[in-house]
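A single protein chain has been omitted from the complex, and every remaining protein chain is retained in its original position.
The letters A and B name the chains in turn, as written, and every chain counts its residues from 1.
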Amino acid sequence: MWGGLRPAVGGADFVEIEAKTIRLLMTKLAESYPKLEPLIEDGVAVSINGTIYQDDWSKIIPTDAEIYLLPRIEGG
Amino acid sequence: MSVLVNSTINGDQYEFVCEPDETLLDALRDRVGMTGVKEGCGTGDCGACSITLDGALVCSCLVLGAEAEGRKIETVEGMSDGDKLHPLQTKFLEHAALQCGVCTPGFLIAAKALLEKNPDPSEEQVRYALAGNLCRCTGYDKIVRAVLAAAKQMRKA
Partner (left out) sequence: MGIDTPMKDRVFKSVGTRPTRPDGIDKVTGRARYGADFNMPGQLHGSILRSPHAHASIKSIDTTKAEKLKGVKAVVTSKDFKTKGITDPDLLDIIDNCMASKTAYYDGHAVAAVAAVDAKTARAALKLIKVVYKKLKHVTDVDEAMSPGAPLINKKCFTQGVEPAPTKASNIAVRSEFGHGNVSEGFQQADIVIKRTYKTGQSHQGYIEPHACVASISPDGSGEMWVCTQGHFVFRQQCAEILGLDAAKLRVTSSEIGGGFGGKTHLWLEPVALLLSRKANRPVKLVMSREDVFRASGPTSTTSIDVKMGVTKDGVITAAEAELRYASGPYAGAWASYGAMTSFACYDLKNVKTVGLDILVNRPKTTAYRAPSAPMAAFAVESMIDELADRIDMDAIDLRIKNAAKEGTRSSYGPVYGPIGIGATLDAAKKHPHMKAPLGPNQGRGMACGFWFNFGGQSCTDLNISPDGTATLTFGTIDVGGARASMSLVVAEELGIPYDKVKAVIADTGSLGHNEMTDGSRGTFASSMSAIRSCRLAIDDMRQRAATMWDIDLDDVTWENGHAHAGGSSGSNHAPLSIADIAARAHKTGGPIAGHAQIVADGAGVSFATHICDIEVDPDTGQTRVVRYTVIQDAGKAVHPTYVEGQFQGGAAQGIGWALNEEYIYGKDGRLENPGFLDYRIPVCSDLPMIDTQILEIPNPNHPYGIRGVGETSIVPPLAAIGNAVSNATHVRMTQVPMSAPRILSAIHANKDSD
């Protein structure tokens, strides 16, 4: 996960969570790390194996996928 | 105190009333309804309000409405001949010389004024003749190509 989230998970740069979809992942993350909840609300995008999903939280996460949380982005 | 102004606009007689301190740009847009004349700056820097006044290319934001009395004005609304587009209009479309299109009326008027004086301009001459018209979308590449193509077609005609 990106540096902005690390303070909320005690400084770790990765955490282990089992989840089938992005939505479940977010729910479980917020349960395990309550400090993450407002940050997730503020806007987090999810990269699954390098492809960034900003909105589609129903996306199914494949087994052994690399998940990376990064800030939501605005464009021009 | 308003002023009554009589002008020939795109070949037609118009009578409109404007304030003494009102620009010709505002008078054309708000009094006559020629909203093809655009305001980008109001200070003569962007050329979006370009028209010809007695054949001379001017920024209508730098001219008073009252100054148009008895004079001939041409705007983008008068460029096509009935349903036949002017070659510049056609070439602007073919070359995708517009993206947002808000600067386009000014460019068309300025390019027409150039080609009336110089039917066979070089690329450099086109670039300097259009240097008073700002476009933020295209980088000017396709505009210059469109003007050169229109000039070529008009020379053949």
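Convention: a contact is a pair of C-beta atoms (placed from the backbone, for glycine too) under 8 Å apart; a residue touches a chain by one contact, two chains touch by 3 or more.
Given the structure is predicted, the values throughout are model-derived calculations rather than measurements.
Checked against the full complex, the one of B:S7, B:S60 or B:N133 touching the unshown chain is B:N133. Across B:V3, B:M79 or B:M154, the residue that sits in touch with the chain not pictured is B:M79. The set of chain B residues touching the chain not shown comprises 19, 29, 34-43, 45-46, 48, 75-77, 79-80, 85, 89, 92-96, 98-105, 108, 123-124, 126-128, 130-145. For chain A, the residues touching the chain absent from view are 1-4, 6-8, 11, 13, 47, 49-56, 59, 66, 68-71, 73-76.
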